[in-house]
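A protein chain is absent from this complex, but the other protein chains hold their places.
Note that the chains are named A and B in the order they appear, and that numbering of residues resets to 1 at the start of each chain.
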Amino acid sequence: MLDYTPLIVLANFFLFPGFAFSFIVSWFFYWVFRKLRARLQARRGPPWYQPLIDLVKLFSKETILPITAQKTYFILAPLMALASLLLALILMPIGFTSAPAAFVGDLIVVIYLLLMFGVSTALAGSASGSPYGAIGASRELSLIIGYEAVFAAGALVPALAAKSLLLDNIVALQAGGNWLLVRFPFAAVAVLLCIAAKLKVKPFDMPDAKQEIVAGPFTEYTGPLLGIWYLAKMLAWFVLSALFVDLFLGGGDGLVFPLNLVSFLIKCFVVVVVMTIFEVANARYRIDQAFSRYLTVIFALALIDIIRFWVGSYLGWW
Amino acid sequence: MLGKIEDKASAVESKDIVVPIGPFHPALIEPVYFRLWVQGERIVNADIKVGFCHRGIMRLMEDRSFQRNIYLAERVCGICSHSHSTAYCETVEQLGDIEVPDRARYIRTLVFELERIHSHLLWAGVGMDLIGFETLFMLLWRDREQVMDLIEAATGNRVIKSINTIGGVRRDISKDMLGKIEDKLKVLEKATLNAVEAVVGDPIIKARVKGIGILTTADAKRMGAVGPTARASGVNIDVRRDDPYSAYNEVTFDVITRSEGDLYAKVEVRLLELLQSISICKQCVDKLKTLGGSIVAETIPEFAPGEEAFGKVEAPRGELMYYIVSNGTNIPERVRMRTPSYVNNPTLPLQLIDETIADAPIIIAGIDPCLSCTDRMVEVIDAKSGKSETNTLREIALRYGRKWRRT
Partner (left out) sequence: MPSVRAVKEVLKAAANCATIKYPYGPPAHLPEGFRGKLQIDPEKCVACGACAMVCASGAMRRIEGDAKVGVKVEYPRCIFCGQCRDSCPTQAITLTTEFALTSDRLDDLVLLNELEVAKCQICGKPIASKKQLEWGLRRVLDRINPVVKQAVQQDAAKYLNLCIDCRRSNSLRLKIHTTKYV
């Protein structure tokens, strides 16, 4: 008897919901981000095929490895970022009620994989050997220290409500329109703001600050390596909004195929639009201002919902 | 070449890293090299090197007639092009004792203030972009397009206006053009008030610029700062009021000063100056509707040998001075321009020390640096021996064998 499981996992990783599917969806979402941002800034914005031609251009150019760079980590960092995003993707239920590679505790693994995405950015910055990279890496790490605890606390609230660390169970809890966003709005806002930092959306885009440190950790990258970074940043838009939809917006709502997939993608689209409005209406924080905001106000938001959960389960609200 | 500069300089402490801002940097509109010694995110020392924009205009002017030099003077800087042109023409008119007719003076003032509006809106947009507020950058520049359309309709080009000639202006502004300018000015005033409220009242912007990049009054006077940079530090100078030229002694306006000297004060000074400029434009338009006369002086000037003249104007960045010496022919003997950025740039190291890197670009932008105006000389550093020497462009050209072309 042939064991199809490895083949199925590979198909999931590369086709659905892995590389091919998420590439197309994130192409669309990234284009929406750029076009909507442009329109809200009173300008035209790029055509629909812009992300693709950007990638084609980057992959057709020459990669220059700077002399001062640590070559192994310089090349490894973008690959790490891409791989961690794709792995996180197959651990999340995309529209359907179960993830392709689900297992108990996969919420924690997803949080760690998304942390790897941030850390590989910092690794890229320090491995590139330029002062801009060093400053970008230090800012990225400060930002991670600021928001990671908040992210974990905020993501814990749906896990507490579902009494399980399995993302499938969290999604199943919200089936039928019973979204956790309604019950725990503060935790949802806290997680949304952490996702904003992971996506480098203003006001939290100081590691990438174009006007201050050229391109931060990505300054010395050119050609296909920069193409892989571009791809990773594009995919992050889908992966992170998918996580938010799974945690707080009910995932696929348990509907039948193809409605579940459609509703999932529409919800992701709404998250992308909200992120775009954040980006457009804000200036950039300094790193110390962002750090203090995370550890005070936003952490408080996550804590409020944890306290509400304990109080509520004691009093029998849910 | 830059490596040798870093080796020569003595770092403040060996663990400080040097962050270069420039010569190529997304924060800078024109090339300049700022060397910042940092500890973590805090700047402990700063140095500035200029010279990347040097084109030898003062030397070129010594080969061309007074009339042709107007076009060279205009092209020193794109943002303050009309200021340079007006300063040059005013100086030559002083030299040749030419009296400019009234209508020409008002047209010059009108275009001058329109240029100030465009320059301050440009600066505000760039400042917002450096803080990270891209949206306000785009929206402010959208409002700036109104002014550029006006300038294009009145003078024929958006940037290099070419409207001045020695003794007056080259183009008249017709009655419908005056009507159009008036309508656009109303729209612009509303948009500017909106922008001023958006910038001055936004809490994030205030948090980013308040208390940062302070230039004390004593320092401003000691370094000789001019323009909005000085006015924001409590130094009450303005060439338009102290030494009026064109029609400035016949229009009323306020000179805006603040005493804190930080970046927020500079923002306030420039934005409120914008509103003053709009009021001056309105007064000029009203006067031009009824004022008649020619637009250029009909006399043929005589330039006696050995005569010298100084001309000063208030460019958007500060006081701009021209010094011209004539030798009896129609080609000047010597032209020297002292631009405002030339004296404002050295105040930057004072403002940068003890600030963070995140604030460095906005502090640099706070003095509105115009590097095209700044460069006078070139420092050539021999990469092999580390020896440095300062030369004029002519000497470099002669040494390396390029033919010096006389047109």
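Just so we're on the same page, contacts are C-beta pairs under 8 Å (C-beta built on N, C-alpha and C of every residue); 3 or more make two chains touch, one makes a residue touch a chain.
Remember, predicted model here, so these are calculated numbers, not experimental data.
Engineer: Touch as defined at the start, partner being the missing chain; which of B:R59, B:R170, B:K184 or B:K221 qualifies?
Structural biologist: B:R170
Engineer: Which listed residue, A:S22, A:Q41, A:S241 or A:N260, touches the chain dropped from view?
Structural biologist: Within the whole complex, the residue contacting the unshown chain is A:Q41.
Engineer: Considering the complete complex, identify which of B:E152, B:D183 or B:E308 is in touch with the unshown chain.
Structural biologist: Within the whole complex, the residue contacting the unshown chain is B:E152.
Engineer: State which residues belonging to chain B touch the missing partner chain.
Structural biologist: Missing-chain contacts on chain B: residues 64, 67-68, 70-72, 75, 135, 138-139, 141-142, 145, 149, 152-157, 160, 162, 170-171, 194, 198, 201-203, 407.
Engineer: Over the whole complex, note the residues of chain A touching the chain we left out.
Structural biologist: Per the touch rule, chain A residues meeting the hidden chain are 39-44, 277-278, 280-282.
The rule is simple: only the chains that are shown with their structure count from here on.
Engineer: Given the complex with chain A, which residues does chain B contribute to the contact?
Structural biologist: So the residues of chain B touching chain A come out as 17-20, 25-27, 40-41, 128-136, 138-139, 142, 202, 204-205, 207-208, 356-361.
Engineer: Write out the stretch or stretches of chain A touching chain B in their complex.
Structural biologist: Of all residues in chain A, those touching chain B are 40-43, 131-132, 134-135, 138, 202-203, 205-206, 209-214, 280-289.
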